[in-house]
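As you look at this complex, bear in mind that one protein chain is not there, while each of the others sits in place.
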Amino acid sequence: MATLNDYLLASGLLFTVGFAGVLLRRNIIIIFMALELMLNAANLSLVGFSRFHTQAGLPDYNAQVLVFFIITVAAAEVAVGLAVIVALFRAKQTTHIENLNSLKF
Amino acid sequence: MPAPLFWIFVIFMLFFGVMVVVNRSPVASAMSLVVCFLGLAALYISLDAFFLGVIQILVYAGAVMVLFLFIIMLLDLKAEQRRRFNLIAMFGGIVVVVLFVKVLVDVCYGFQGGNAVFPAISHNVGHGDTWQVGMALFQQYKLPLQMIGALVVVASVGAVLLSKRELK
Partner (left out) sequence: MNSAPWIILFSPLLAAAVIVIATQPFKKLSSYVSVAAVAVSLLFALTVFGSPDQDVSFNWIDLGVFQVRIGYLIDGFSKMMLLVVTGVGFLIHVYSIGYMHDDRGRSRYFAGLSLFMFSMLGIVLANNFIMMFIFWELVGVSSYILIGHWFERSSAADAANKALIVNRIGDFGFMLGILMVWSASGTVMFGELTSKWSTLGLGAGYATIAALMIFCGAVGKSAQFPLHVWLPDAMEGPTPVSALIHAATMVAAGVYMLARVYFLFAGSAAALAVVLWIGVFTSLLAALMATQQSDIKRVLAYSTLSQLGLMVSAVGLGVPVSALFHLFTHAFFKALLFLGAGSVIHSLHNEQNMWQMGGLQKKMPLTFWTFLIATLALSGCPPLAGFWSKDGIVAAAFEHNAAAGLVITVINFFTAFYMMRLFVVAFLGSARSEAAEHAHESPPVMAVPLVLLAIPSLIAGFPPVEHIFFPMAEEAGPSIPAMLVSVAVFIAGIGAGFVLYRGKNSDPVSIPLFANRFYIDQFYSVLVKWTQDALAGVAAFVDRWIIDGGLVRGLGGTTWGFGFALRFLQIGNLQAYAFLFGFGVVLLLYLILFAA
């Protein structure tokens, strides 16, 4: 049987993959997808804890409500983020972050 | 869930996660993301969180991914040209990732209670977990729910504003 640590490890690895994507890819849309990976990795550990921390024979649904909220906020975030990317693309004609380097002194 | 099935889904998920990162084509990345989230949904289900599994598929595979594909198509993004690697960035990224994995493993091995088998849960209470989550959501978390709703409204208005051709 899989234990909580297995789930946490899987969650952490998924997070790491997402983080590596953020660090290594240059396309801002791919970076955005990698961010989604990281977000969902956090959700996975939440659900794992929810199942692990049972109350009266039932999972802790507070954690699942939190996951629900996170998914909702993530959807909103994706909408806004993609709108920002579209605006950025209109201004700069690129989604390559090496060309989006005006955020400096 | 039997251990072999768990590992299959984990590897499935991680593989497509890696594919998101390494694919040159944005469309392929987006498709890999969907498949990755399918694996994640399976893991939710394996944790008896059926509702969240379904939501995950509906929201991410159904809505978010469509949005991503839409934008990719809209911006008409082609596969990236192979560029020379930025060695310093590469090295830095790998160092941080390795360090992160190191801390993660340390945490997991340090948490002795986590090696225990999940406690059993009763599947005979008469209501599914959708009912349970719904009760918690509409009774205990009324106010946060309203606030999330307002947030989504604001976000969609913001997205519309940002997408206008001329920002004023």
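Per-chain residue numbering starts at 1, and chain names A and B are given in the order in which the chains are listed.
The working rule: a contact is a pair of C-beta atoms (placed from the backbone, for glycine too) under 8 Å apart; a residue touches a chain by one contact, two chains touch by 3 or more.
Treat the numbers as computed from the prediction; the structure is a model and nothing was measured.
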* Which listed residue (B:19, B:107 or B:152) would be found touching the missing chain in the intact complex? -> B:107
* Asked: In the whole complex, what residues of subunit A lie against the chain that is missing from view?
  -> 19, 22-24, 26, 28, 31, 97-98, 100-105
* Asked: Can you name the residues of subunit B that touch the chain not displayed here?
  -> 89, 92-93, 95-96, 99-100, 103, 106-107, 110
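In this text, only the chains that are shown with their structure count from here on.
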* Asked: With chain centres defined as C-alpha means, what is the inter-centre distance between subunit A and subunit B in Å?
  -> 6
* **subunit A contact footprint on subunit B (complex, rising order)** => 1-3, 6-7, 10, 13-14, 17-18, 20-21, 26, 29-30, 33, 36-37, 40, 43-44, 46-49, 51-52, 55-56, 59-60, 63-64, 67-68, 71-72, 74-75, 77, 80, 83, 89-90, 92-94, 96-97, 100-101, 104-105, 107-109, 111, 113-122, 125, 129, 132-133, 135-137, 140-141, 144, 148, 151-152, 155-156, 158-163, 165, 167
* **Complex contact set, residues of subunit A against subunit B** => 1-10, 12-21, 23-27, 29-30, 32-34, 36-37, 40, 43-44, 47-48, 50-52, 54, 57-59, 61-62, 64-65, 67-69, 71-80, 82-87, 89-90, 95-96
